[in-house]
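Below you'll find the structure, written out as structure tokens, and then a few comments.
Just one protein chain is left out here, and the rest sit where they should.
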Amino acid sequence: MSNFEPKIVGFVCNWCTYAGADLAGVARTQYRPNVRVVRVPCTGRVDPLFIIKAFENGADGVLVSGCHPGDCHYIAGNLHAKRRWMFFKELTDFVGIEPERIHYAWVSASEANKWAKLVDEITETIRARGPFSKYRSLKDPSSNGAHDTLIWNEAWQPGIPEEAPLPEEAPLVPALREKARELLESGDVQVVIGYGWAKRQRRVVPVFITRPEDVSRLLFNPLCVNNLAVYLPRKQQDVAKLGRPAIVAKGCDVKTIVVLLQEEQIARNGVVILGVPCAGVIYRQELWQGKLAPDLLAPKCLRCDVQTPHLADHVVGDLPAPVPEPHSPSEVQRQIEALDQRTPDERWNFWREHFERCIKCYACSQVCPLCYCDRCITEKNNPQWVETSAHLQGNLSWNLVRAIHLAGRCTFCGECDRVCPVNIPLNLINRKLGMVSEESFGYRSGYDEKAHPPMVVYDPGDKENFIR
Amino acid sequence: MRNLYLPQLMTIKTTVQETPDTWTFELEFQEAALRESFGFQPGQFALLSAFGAGESTLTLASSSLRRGSLDVTFRKIGRVTSALASLNAGDTVGFRGPYGNRFPMERFKGKNLLFIAGGIGLPAITSVLYDSLETRADYGTITILYGARSSKDLVYKRQIAEWERRSDVNMVKTVDPWGVTEGWDGMVGLVPVVLEMINPSPDNAVVIMCGPPIMIKFVLETLQKLGFGTEQIYLTLENKMKCGLGKCGRCNIGDLYICKEGPVYTAAETRRMYPDF
Partner (left out) sequence: MMLLTRHNLDQWVEALLGAGLRVVGTTMQAGQPVYAAVTRPSALDFSQVIPRNSLKDFVFPQTEPVMLYSIRKAGIEVKDVKADGPRVPDTVVLGARPCDAAGMAALQSVFTWQGEDDPLFLERRERTTVVTLACVRGDRSCFCTSVGLSPDASVGSDVLLRETVGGNFAVEAVTDKGSRLLACWPQCFEQGAEPLRPLDPPPVIERSDVEKILAWLSDPSHYNHDVWSVHAATCLGCGACTYVCPTCHCFDLTDEGSAYEGERRKNWDACQFDHFTAHAGGHNPRPLQSQRWRNRFMCKFHFYPTKFSAKGCVGCGRCIRVCYVGLDIAEMMEKVTGLAEANPSRQPSGLSREDPSPLKGEGRAGVS
């Protein structure tokens, strides 16, 4: 171990840190040679994916360093970077990458000594940690790990059980159908995106109603868990070709629509929002036994404050009777807190066991209304940023990239978690970053379509305690 | 059992940059026995590897009668072709092939051959052209109609000049009306338009063509107007491919796997295909 020389990749900004390092060289300052410098124009250029790629290619540690806040050559690039790192640090910590492996610093062009000292300290810290073999071992053939007990004990058969009674329709349904008929007949919309019943499978499914006489297929009941906003972004060409849509949206779905409006994926007048007041939906339809019990509520329903949708063209009906919430804190919250208490290695093993099962089906991405990039980063092959193979290394980088791309945007609809065929607890990651957004930036996504998501703006007053 | 996915190694003998984004490589097998024994049929393709980037489907563009080396011509457009474009003479590429069906040369004997190509489509049919020139007496008239956006986008400029010099070949080159540059001495006009001007006779003729979809569409219409039947017209299709062996399920046009049941088809067959392109 004593002759282990750490390999550290340093992403440094051209104007400050690179100049500072250069100054250290000119001054013949002696310091550890372990940092391989990659010069970027600004720390704002450093994509979290660079850090992931560095580890994939064998780095034992990464350093990201740039101009002090206020001194950025491009005015605010480093302030954007700071926000990004505030999210990314939480994410890497949460996944079990030891905090000592990734360092962030501000080093100015005159701080040659600071640079030298920084490199020395970081090298010794990482030397003490040892090689990052647990990251490199991700490419080994995977072993048969035991799997943790999962949060939800669901059946393999979706749809309500044979013996369970069909759910009662909400009292708002006739008014919903009437409004839908009106909109279609007047030509105001050409398609109503709503919920319908699949008889053979005994479950609620999304339906597209294009003819007024078909509105009787529309329904609303506690099984309506799908987030229909996924059909609104521009890349859903089948839907776009049908014409202007109306969408049946619960409050949580409206939150997603708000984010789509913020990001200009849809124009406000490009969709008619039919808001439906909702007291909760079941997470897994196959657990239905006749009524919505508190322990069957979807994670997004707990402590919901948008039971009456906060943005809609028409709100149809009244709020139904509330469903009592479970006394204990949400299971997702509990699991996140439990994970936070564990050591990085324990967290790493937890996620390793889950990501081992990932089959790269990208269902999480396809069901997410906010994963609307026409060409996802995983589909870009020149260069191939995210490895497509379903080995642990490719699975980890995919899940990290998706999480960071959703940071500050995700409205925690829980669909990704619900649809994962291999039950990876994606709710934990997305909710964790949602908590970071709330705690660090006071921002909750999906409430105000005029607000700016945290990764888009910066605030010189952002407080953090990990950037040297 | 041989690993079907294992490529053979080839060395790049020469590279020629045909246009700003097109290159021709002359390749020879590193294994001496293969250099002697390898053969392919005109129209077949191979999957060339740029190690580290992946594989790309390229038609074998040289004469199938040549021994010892073969040519491929490609446009730099994606990950693999960009990696290939950065290679030099002496570098190694991988080769898997030859795959696909072939142009039925035996059906062309004694006929008048009309080659029609646009842009990067020419290399896809030159194997037929070179083979026919090797045994020139077996064929009737040979006409080559080739067009590109502008004179600098023409591939095989040296070969075109040779074909122009030959008295037994009618070489017609053309550029798009907005691509005329100073010193251009060929025709001006889109390929279908120039085709009509040449007014070839369908009698005892066979058309071999390849080019961008829009050109194919209009050329087929023009040929129909000129009296050509769809069984006289041969096309080579292209679709995104990965395995080249009929397993990865990617290249199908409807129920036809282009890698195994193509890429050469008559226009009569393409008319009957599912509209899955």
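To keep things simple, chains are lettered A and B as they appear, and every chain counts its residues starting from 1.
Assume a residue touches a chain if its C-beta (ideal position, glycine included) is under 8 Å from a C-beta of that chain, and two chains touch if they have at least 3 such contacts.
Since this is a predicted model, take the numbers as computed values, not measurements.
Among the chains on display, the ones the left-out chain touches in the entire complex are A, B. When you scan A:S110, A:S137, A:Q201 or A:T343 for touch with the missing chain, the hit is A:Q201.
Contact with the chain that does not appear here is found for just one residue of B:L65, B:A161 or B:I214, B:I214. One chain of the complex is left out; on chain B, the residues touching it are 1-7, 9, 49, 51-55, 77-79, 81, 92, 94, 120-121, 124, 210-214, 216-217, 220, 235-240, 242-243, 245-250, 252-255, 257, 260, 270, 272-277.
Touching the omitted chain from chain A are residues 57-58, 144, 147-150, 153-154, 156-159, 162, 198, 200-208, 226, 230-231, 235-239, 241-242, 359-363, 365-367, 374-375, 379, 381, 384, 387-391, 394, 415, 418-419, 421-423.
In the analysis below, only the chains that are shown with their structure count from here on.
Distance between chain A and chain B, defined via averaged C-alpha coordinates, is recorded as 47 Å. Within the complex formed with chain B, the residues of chain A that make contact are 381-384.
Taken together, the chain B residues at the contact with chain A in this complex read 54, 78-79, 82.
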